[in-house]
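Attaching a single structure in structure tokens format; questions to follow.
Only one protein chain is missing; all other protein chains are in place.
Up next, subunit A:
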Amino acid sequence: MSILYILIPIAILLVTLAVVVFFWAVKSGQFEDLERHGTSILFDEDKPEADKDNNQNER
């Protein structure tokens, strides 16, 4: 049982880390538009045509 004396403090550290990450996420606006980013993975990166436009526009 004495392993708990090590594991639980580690768990607390991890939880603190989770809270910090969560606060950062809220502060940087990650939760502002939940509708949109759920689907953004579906979209491909720029298609060849769009790339061409980019080059023309020197971006």
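In the analysis below, a contact is a pair of C-beta atoms (placed from the backbone, for glycine too) under 8 Å apart; a residue touches a chain by one contact, two chains touch by 3 or more; residues count from 1.
What we mean here is this: contacts and distances are computed from a predicted model.
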Which of "Metal-dependent peptidase", "Quinol dehydrogenase ferredoxin subunit NapH", "ATPase P" or "Hydrogenase formation protein HypD" matches, in UniProt, the chain that is not displayed: "ATPase P"
Contact set of subunit A toward the excluded chain (per top definition): 1, 4-5, 8, 11-12, 15, 18-19, 22-23, 26-27, 31-40, 42-44, 46-50, 53-54, 57-59
